[in-house]
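Missing here is one protein chain; the remaining ones are kept as they sit in the complex.
After this line comes chain A, so read on.
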Amino acid sequence: MIAIIKYKAGNTASVANALERLGTDYYLAETPDELNKADGIIFPGVGHAGAAMQSLKDQKIDTWLKNTEKPVLGICVGMQLLYETSSEGNTVGLGIIDGGLEKFDESQAKVPHMGWNRINLQVESHPILRNIIPKHYLYFVHSYYAPVSEDTLAACNYINDFTAIVAKDNFIGVQFHPEKSGNVGSLILQNFLDMVYSPEKVKA
């Protein structure tokens, strides 16, 4: 079953609704013990990165996440915390992915970057990108971004290029909200579910 991490910075309702629409069983997990029972983990997040990280620590989920080998999908702030640092409140993240989050330059355009934007694929293929094409639009809401790096699977452009989808080992991160990105978002969530339950299906 899929565990949705429930902590102070997580808005679990939208992700839970999206999984229900896909017909997948899930439960909310607040402790390492509860996470141990999961086949795959969805790690949502909204609001301030520092507050989110503190909440993870309080629930002792931070150490669990760093060490898990189960598939993990971080969404928005959940993705951002996979990195080493965030300039939002000088937050130290989980450090699973190299690099740090920076704030968009407010003198260049409106911040937050809020709305639908297109992604550019940086790699030939990856299970999370199955049936995703560069024409697809996804829904973003964020003020901080991860620069494009060697772990970037797809980039997006707003003020500058930044990471829209990142992957390292069993960790996937998406800056946009797949649960709010219409049918394309559902496709990405389904790809993650397939990575969890039928890896052979998405290998190609």
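What we mean here is this: a contact is a pair of C-beta atoms (placed from the backbone, for glycine too) under 8 Å apart; a residue touches a chain by one contact, two chains touch by 3 or more; residues count from 1.
One rule holds for everything that comes next: contacts and distances are computed from a predicted model.
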Seminar exercise, completed: Of "Imidazole glycerol phosphate synthase subunit HisF", "DNA phosphorothioation-dependent restriction protein DptG", "Xanthine dehydrogenase" or "Amino acid/amide ABC transporter ATP-binding protein 1, HAAT family", the UniProt protein name belonging to the chain not shown is "Imidazole glycerol phosphate synthase subunit HisF"
Exercise. Considering the whole complex, which of A:K37, A:K57 or A:K110 touches the chain not shown?
Worked result: A:K110
Seminar exercise, completed: Of A:Q122, A:T163 or A:S181, the residue touching the omitted chain is A:S181
Exercise. Contacts of chain A with the missing chain: which residues?
Worked result: 11, 13-14, 17-18, 20-21, 46-48, 106, 110-118, 135, 137, 139-143, 157-158, 177, 179-183, 185-186
